[in-house]
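Only one protein chain is missing; all other protein chains are in place.
Right, chain A next:
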Amino acid sequence: MTLDAGSEYHPYLQQLGGHSVARTYQTSVSCGAGITQPLLKECYRIGVQTHNRSKFEGFLLGEKGNVVGVKMRENYHFGEDQPGKVLNIRAKRGVIMATGGFAQNIDLRMAQDPTLTSEVGCTNIPGATGEGMLEMFRLGAVPVHLAHIQSGPWASPDEGGFGYVSNYSIYNFPHSIAVNCLTGKRFMNEIADRKTRADAELACRDAKGEPLPPILITSYKDSKQHPNTAKVIKYNVGWKFDTLETLAKHFDVPLKALEAQIKEYNGYVKTGDDKQFGKNMSKAKDKYLEAPFTVVRLWPKVHYCQGGVQVTTKAEVKDSLTGMPILGLYAAGEVCGGIHGVSRLGSCSIPECMVMGMTAARSIMNA
């Protein structure tokens, strides 16, 4: 579908965390725009009408409690006072909810996972606040896995959203050390699961208990293999240091402790056995930490909400009281729960959006 619409992909497969084989295609521009822009143009070509500045305000129900339409506020500007008129839109076949996750709704995510305070950043656009999901709960949709919210331990406090550091860090974690700036010491297995690492990063505090983002230290000889290294340096969200002394001074890290830590870690590189945190050292083999270094700061960002409404294999939204589909209501994408269980594997969300998006469309046309 995306190829037909004009998407282009790298001519090789990548193996993301948790996968047993390489199976991930990435767009040639290395981001979602390589898919969304071609699909949008294809929509225009086939006559699909899109409406910007429209905010979903709720459902319209028929006599049997079935969904027969939606209320939409027009001329909507996110975060502004809105006098725009609310329109009642009739839907003759049904409504497909594809409204995404709720990572930007701080109150809601904290209700599910109290560690996800406003201190934790977010990779999502501001509109990922979950009202579409909440309105479906009003209708009786079954909530699934809402507390399972994924944070990216690879993110940077120095840029918004996903930025450039995220992919840089993902590439470099296996052969780098993450260091607490207060102590000059490592504080985690750099390739542990996302939740473990995100919590460990959040625990890095200064003497007053304020957040003190840790740093990821990598040998330049290893980091320069990745295209984002030049980018993080260019846009001042990553730094290159010729000596450990200048690095320690820049981030106010105790130098002696840091020197001792790097020496200790290089011992683990040599032996293949991390006695500090049990890191699997196979990917760090022969990659000793040595100057010059590249460094980024780390701070977790909420990335994906596994939870959402329960759907059938036909993308029908299920009612919690009857266990039957809510007539006229379909959903696809991150607004659904249960698809990824308690932890989404990288590269599994886009296929889900495609498969269940198409499934919802087919179901609605057969309704």
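Keep this in mind: a contact is a pair of C-beta atoms (placed from the backbone, for glycine too) under 8 Å apart; a residue touches a chain by one contact, two chains touch by 3 or more; residues count from 1.
Here, contacts and distances are computed from a predicted model.
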{"item": "Absent chain [UniProt protein name; select from \"Cation:proton antiporter\", \"1,2-phenylacetyl-CoA epoxidase subunit B\", \"Tetraheme cytochrome c\" or \"2-oxoisovalerate dehydrogenase subunit beta\"]", "value": "\"Tetraheme cytochrome c\""}
{"item": "Touch with the omitted chain, as defined above, among A:N236, A:S282, A:T313 or A:N366", "value": "A:N236"}
{"item": "Sole residue of A:N75, A:N88 or A:T196 that reaches the chain not shown, by the stated touch rule", "value": "A:N75"}
{"item": "Missing-partner contacts on chain A, residue numbers", "value": "29, 31-33, 36-37, 40, 52-53, 75, 77, 80, 83-84, 125-126, 158-164, 235-237"}
